[in-house]
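Of the protein chains in this complex, all but one are displayed in their positions.
Presenting subunit A:
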């Protein structure tokens, strides 16, 4: 039997990577028989599964972008071919479902039908001769007719019929909604994409996840939902501590996952206190890209601050309780490389890095070459590391920019090209030394994304 996954028709490029990630975790092999970014209906097959129903349940149990999974009883381009296909595929099954309570309903994508028409269509399925009671709430068997229309098309061009096997964890979105969360900020990632990110990171019971830019803790909270133990850090201690009982820790209390929250640290990724040891299963992050003030890391561009600074009373400034360490501008692409290298050094085999990355100036459907200095949508904008394999690239489009979720898997050491790795590390040293001499660089020069982002808004403002 094949299976139909009913997806939501949003965040389309995330749907397959999320499902593939969950399949890997559930230990099931899936083959995509039919999938389109333009359709919410996908058809898959479980290869080599002794119990495909159990595989289907396991696959969808923590899905966010999948709504439900159905046994596919038939497909067709019109109702006649649909009914024929159902007879061919499932006639021997009808008896087994004939006495339980049941319900039929319809799911029309880009189309709709009045209730009277729906009833008429459902009656055409009466040849299956179900004699059980019809029950709208929690029936033993739930059947659904899927119709797919062209936008504003008069009749559906594709039909499916299926029996519900399992619903997903999409309801978790409500539980984790930012509207009801104790502690959030304007930069908090919404519940839906946080949970999807945690699925791509394969956060699970018995695993450890870390977010080096945790802000108000959206990703660690989502990873903890799926059972992982979590911790995080941020350059800005205020975001961890919050105010008046609203802080990162209070979010874990709210969701009943405080036992999984190891704690928060004030720390900088470029001078991390995390040991260089491969103890993490997942690293999830949305690095700050400094749209407002330019990207900063610890350190100073002022030569005087390279030495200990003493206050008027002779005490060293950095030992004062309210000491704020100076920060310097930093290139966003360099920070992404730092994250990859940090991750390769700390992820266990097959551990995953999920990293969000903004891309500005490129508009869907537009030839990148047309806009002369847009950040090109090519390989080079995707940071690479010899120890990490790019698993998936998902894309969320906004008006003048888009952001990607890059997911990497830590290769086993035996699979890492050691020569390449040495060359990579050597190159990093050269870049680090070079930047020491480049003290006057402005945040703008260092951050292509920020520059493009503001240019985009300028064009809008002048009505271009």
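Here is the rule we use: a residue touches a chain if its C-beta (ideal position, glycine included) is under 8 Å from a C-beta of that chain, and two chains touch if they have at least 3 such contacts; residues count from 1.
Please note the rule applied: contacts and distances are computed from a predicted model.
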For this session: Could you check which of "Ras-related protein Rab-8A", "Polyglutamylase complex subunit TTLL1", "Protein pelota homolog" or "Multifunctional methyltransferase subunit trm112" matches the UniProt name for the chain that's left out?
Result: "Multifunctional methyltransferase subunit trm112"
Seminar exercise, completed: Contacting the left-out chain: of A:25, A:106, A:298 or A:416, that is A:298
Problem set entry | Residue, one of A:43, A:235 or A:388, that touches the chain absent here | A:235
Exercise. Which one, A:88, A:123 or A:276, makes contact with the chain that was left out?
Worked result: A:276
Problem set entry | Positions on subunit A where the hidden chain makes contact | 205-208, 229, 231, 233, 235, 237, 240-241, 249, 258-260, 262-268, 271-277, 279, 298-300, 305-309, 317-318, 321, 323, 325-326
